[in-house]
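Below, a portion of the complex is reproduced, with chain positions unchanged.
Going in written order, the chains are labelled A and B, and every chain counts its residues from 1.
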Amino acid sequence: MEDIISEVERDYIASLIAEGKRIDGRGFDEYRPIEIETGIYQKADGSAKVTMGNTLVAAGVKLIVGEPYSDTPSSGVLTTSAELIPLAAPTFEKGPPSQEAIEVARVIDRVIRESGAVDFDALCITEKEAVWIAFLDLHILDYDGNLFDCGTLAAIAALLNTQMPKYEDEMVIYEEKTGPLPVRDKPMETTFVKIGKGIVLDPNLNEEQVLDARLTIGTNQDGDICAMQKGGPGTFTQEEILELVNKSKEKAKELRKLL
Amino acid sequence: MKVGQPEKFIIDGKRLDGRAVDELRPLKIKAGVLKRADGSAYLEWGGNKVIAACYGPREVHPKHMMRPDRAVLRTYYNMAPFSVIDRKRPGPDRRSQEISLVTRQALEPVVLTNLYPRTAIDIFIEILQAQAGTRCTGITAASVALADAGIPMKSLVPACAAGKVDGEIVLDLFDIEDNFGSADLPVAIIPKTGEVTLLQMDGNLKGDEFERAFKLAVEGCYQVYEKQKEALIEKYGGGD
């Protein structure tokens, strides 16, 4: 994820922000334009494509039937993966997922899990034996920053779009659907980056390349905090963190309205 | 007989998806759909949804792949996990590695790699939804993405398959025909000369059946070529 950027650009973006301006003219707390399409990949059981500015994430959900974990014998399973495929940026590489891709997938997984968005108990078919296992795959197609928020939006949109296939005689019949995946919450993530003294929402790639610190905050629809992740080589003050937590709830509400 | 095989593939001259035997699936091509890539193209071809991106000419890593007299052309075909009914595990399998290889060889004859020695031209093909014929879809998309990136080429390369179902030669198989049919013959050509840059076949064809299928696939390529040109005209104006 580390694009090389000249010192000059770095100084330019930071000085803009010091003057209260952003490189693309947005307000500090403003998301880029967002578009959401759902149900577009028909071999998936649920899917969505989300653009946030020029960042483009495709999400697909596939359901299979398998054994539950032994410590949660009557709960379904969610497996979230993200692939930063080399199509999406000159700096993404082939091979196993990078630490960055793993971080994105794990933080998105965390907010879905901790918010109780998916009713895992309803995904049990036979206790200890058979439960639904949902694979949520995030495919980054164009990378212009802020994968956490764009990816979460795509993930939730795809989960909301998911129809359960029929399960009969120990076979999954993907062509027949029995109803929607039980989704009870719409958690969202909002990501802020600190550049110099300024803090801006929804960083684009240029801003990510010069960030000092990053904070992602995930909240459920009641406004409870469900996931947080600080990133970047710099720090936040304690006051900044408390302030961003408050701001995050508002911004998450905005995102939630788009679904 | 495999589970799920239909009894008939052609009923009253129509195929199971309603097409005539020599009819392509609907094909839409859009050039220049990604911001980061140097060139890109999006195709919907029947139930295939495919995106191709081109990066280059750019530095070669690892260095030992560098060629002193030309650019190396590298192709990567990949299926999204949700592109098929049975989730595809991430990462390259043997099938996708073979397709990456024949895709490269389908495009190499037209790309003027000698203009950019010591560089790499990388093409990434991402299958987002698969309904048979993804390698032809990918080659067709890649060729437009190369053009969109401004990579000098002798020609666009359209690709199309023909095959055999119910003993009949048909154009552009869709998934049921591909899974249960008796032959599949993907072809890619250089339209101006008619030269063949991709040719694969699996199944069972008599000599005369092969000839008919081959010619039908070549005709299909010319139809695909028109769509490629339209996509580039739509973005850039003018002809190729």
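Everything that follows uses one rule, which is that a residue touches a chain if its C-beta (ideal position, glycine included) is under 8 Å from a C-beta of that chain, and two chains touch if they have at least 3 such contacts.
Since we're looking at a predicted model, the values are computed, not measured.
Asks: One of each shown, but what's the true copy count per label in the complex?
Replies: A x3, B x3
Here is the rule we go by: only the chains that are shown with their structure count from here on.
Asks: Quick check: how many Å separate the C-alpha centres of subunit A and subunit B?
Replies: Taking the average C-alpha coordinate of subunit A and of subunit B, the gap between them is 32 Å.
Asks: Quick one: which bits of subunit B touch subunit A in the complex? Just the residue numbers, please.
Replies: It comes out as residues 34-37, 47, 49, 51, 53, 55, 58, 76, 78, 80-85, 87, 90-91, 122, 124, 126, 128-131.
Asks: Please name which positions on subunit A make contact with subunit B in the complex.
Replies: 40-44, 47, 54, 56, 58, 60-62, 64, 81, 83, 85-90, 94, 96-97, 135, 137, 139, 141-144, 174
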